[in-house]
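Note that one protein chain of the assembly has been removed; the remaining protein chains are unaltered in position.
Chain IDs A and B follow the sequence of writing; residue 1 opens each chain.
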Amino acid sequence: MSRITLTDVSRAFGKVGVLHDINLDILDGELIVFVGPSGCGKSTLLRLIAGLDRPTGGAIAIDGKDVTTVPAADRGLAMVFQSYALYPHMSVRQNLAFGLENARMARAEIDARIAEAARMLEIAPYLDRRPGQLSGGQRQRVAIGRAIVRNPTAFLLDEPLSNLDAELRISTRAELAALHERLSATMVYVTHDQIEAMTLADRIVVLRAGRIEQIGTPLDLYNHPANLFVAGFIGAPRMNLLPVKAATSGTGRSSLTLDGSAGFEIDGIVNAVNGDVTLGLRPHHISLVDAGKGDIAARVALVEALGSETIVHTKISGGQTMLAVVAGQCPVASGDMVDLKFDTSHLHLFDSAGLRITVS
Amino acid sequence: MEDFRNGIATRAGAMILAPVGWLANLFDAPLRVLQRRTGSNGMAVFFLAPNMLIFGIFVLFPLVINILYSMTGGGALFLGDRTFVGAEQYQRLFNCGSYLDPKSCAEDLFWIAVWNTLAFVVLQVAMMVAVALVTALVLNRDLRARSFWRAVFFFPVLLSPVVVGLIWRWILQRQGLLNLMVFEMGGTPVNWLVERNWAFAATIMVSVWAHVGFYALILLAGLQAIPKDLYEAAEMDGTRPWRVFWRITLPLLAPNLLVVLVLTLIRAVQIFDEVYVLTGGGPGTSTLFLTQYIYEVGFASLLRNPGLASAASILMGAVLIVLTLIQLGIARRNEQRGKTR
Partner (left out) sequence: MSSVAEFLFRRRGGAGWHWTDVFTWFWLIGGLIVMFGPALWLVNSSFKTPAALAEFPPTILPYVTAEAVVEGYEEPLQLFEVRNDDGSVRVLAEVRRLGIVAQMVDPADPGEIIRVNIQNRTPKRSIAFALDNYVQPFLAFDFFLYLRNSVFVTVVATLITLLTNSMAAFALSKYNFRGRSAVMMLIVATLMVPLSVILVPLYSVISAMGLFNSLWGVILPTVATPTGVFMLRQYMLTIPDELIDAARMDKASEWQIYWRIILPLTAPALAVLAIFSVVWRWNDFLWPLIVLSRRELYTLQVGLNTYAGELNVQWHYILAMTVVTMIPVVLVFIFLQRFITTGIAGSGLK
């Protein structure tokens, strides 16, 4: 059991508030990812959970027990640091043993745990080397190993993949997912990379400027972003966002008008002040059709052919850039005039405050 | 950086520390108890305490009561037994017919020491900076075995002042090596440490000899920090060599030169040890400098006057503080320049 509950947690450095009234319930065995742009407070939040930093307000509980003032050492958590923070003067074995020795564990038990972790992470061949003699990927494994041997109630991971090169990052990501599966331990994972968040998380917490923007499963966040920020942050390439006018056009139908000219109709009523809304459409939900047959006209500005799919950058009459992702290969060239066809069943609407509007 | 920390020094350190490791572990249990009370951040006080305690008792406290000492008179040692005399000691130091003529002063030795020190500082600093600069320029050339040559000039820096003093006393004595060389070249031997001017010159030469390697090292580090591409660019522009020296080398070396200048100044003002062993302040008072004056008045002479010594030391301290502030100002400016560069 390791359920971590944060109640009204806030943290300020002097007068600068970094976190504001964070309420969060991390379930046992869950892999939860904190994601957000740099400076959003995600690492501070992790340090508060770890006990390396104290909140200025609110309470943190592990399994119902208030640990707000308990020092880091006594919370039973393990952490993997962004820089790995391996002790450079100790061998890998000593690195793994250090925490266990401090807990006054018997030597035999320590050796057994190290052997087990070394087998699991395939680091046995270099147990007697120093961190400086290891590659980045190997150091990363040792850092994870140091957390595993502790047999903690929960793992805290602070951007653990950010120091790896792109290829290694993808394979290590998969290994981490497998590890979570095997250990079925609670993991709190901090990253600024939304793809990492999407691929790893049971649930994602999107943070901005010290506040939680949305909590949900990856697909929840993808399909139903609660606001413009989440909509823009989750998913690649970014969601296209266009200002439109919404108006009721008949029974149970609304018209959305772009820039006073082109427009289209959807099912349902849009409730918005003055009808000012922002239309969000993922590039995958836009298709290219011959001129005159789509929703709006656009001029192709750039074609990125990736083989399996093609990313088409277009400019519509208002001057905005719209991206479309077309499956397979697409015979257009920059300068061509095309029409964009919207998949209206997948569109998102946001009001002038940036919050999601449900179409009723 | 990490590789460096894995180097020999780290391992050697670990090996040296290992035997005392068990001692440190003994401390751990009681200190964990303390940490429970103070919290991890509160332990900072524990770590700071020993050093600050010693520092407070033996540096800070004396620094403060020194002012009180300078305002008391008599020969008693402890402040409580001494009589308050106000600014009398300072008045005595400054009681002069003419400051330029020590004989007209109540405390003639003080003014002799002041003028001697001043002359020493001017001549020694000029010579030190010049010799250090030339040495650094020479060492900065593409020499084979540069570290050997660097070591040659650095060697005397580590010698104790007493050893330095004795080495040179032995060479400068009447039947010493220098007179042998003078004799061999057909000159008349001189009693170097007995003739006033020669003795004074000797104190300068010997102190430059003993310390120039240190300053040359600082300047050499400065020279090596100048990016080579600047010289290559100047060469491409066809800049004449002397001009490159004046317009590139010297300006870029200026921060280091200033540091060296101020450091030599600070140390020249305090000159004592090697001179005391070399000449003992003599012949007569011709090499009596300020620190020796303070030492003589406060400790060595029959009529000890701690108050007077303390007043003189405060005056010297004031000069040093000004010099130190200048140095800190330079250091800060260098740091900022380093950041913007």
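Annotations
Methods note: a residue touches a chain if its C-beta (ideal position, glycine included) is under 8 Å from a C-beta of that chain, and two chains touch if they have at least 3 such contacts.
Keep in mind that what you see is a predicted model, and the values were worked out from it rather than measured.
Considering B:M128, B:I167, B:I204 or B:L288, the position touching the chain not shown turns out to be B:I167 (whole complex). Check A:R54, A:H89, A:R211 or A:R356 against the missing chain and you find that the one touching it is A:H89. Along subunit B, the points of touch with the absent chain fall at residues 1, 4-5, 7, 9-10, 12-14, 17, 21, 24, 27-28, 31-32, 35, 40-48, 50-52, 54-55, 57-63, 65-66, 69, 77-79, 134-135, 137-138, 140-143, 147, 149-163, 165-171, 175-177, 179-180, 183-184, 209, 213-214, 217-218, 220-221, 223, 231, 235, 240-242, 244-245, 249, 259, 263, 266, 270, 272-273, 276-277, 280, 291, 294-295, 298-299, 306, 309-310, 313-314, 316-317, 320-321, 323-324, 327-328. Where subunit A meets the missing chain, the touching residues are 47, 50-52, 71-74, 77-79, 81-83, 85-89, 98-99, 102-103, 146, 150.
Heads up, the rule we're going with is that only the chains that are shown with their structure count from here on.
The distance from the centre of subunit A to the centre of subunit B, with each centre set as the mean of the Cα atoms, comes to 59 Å.
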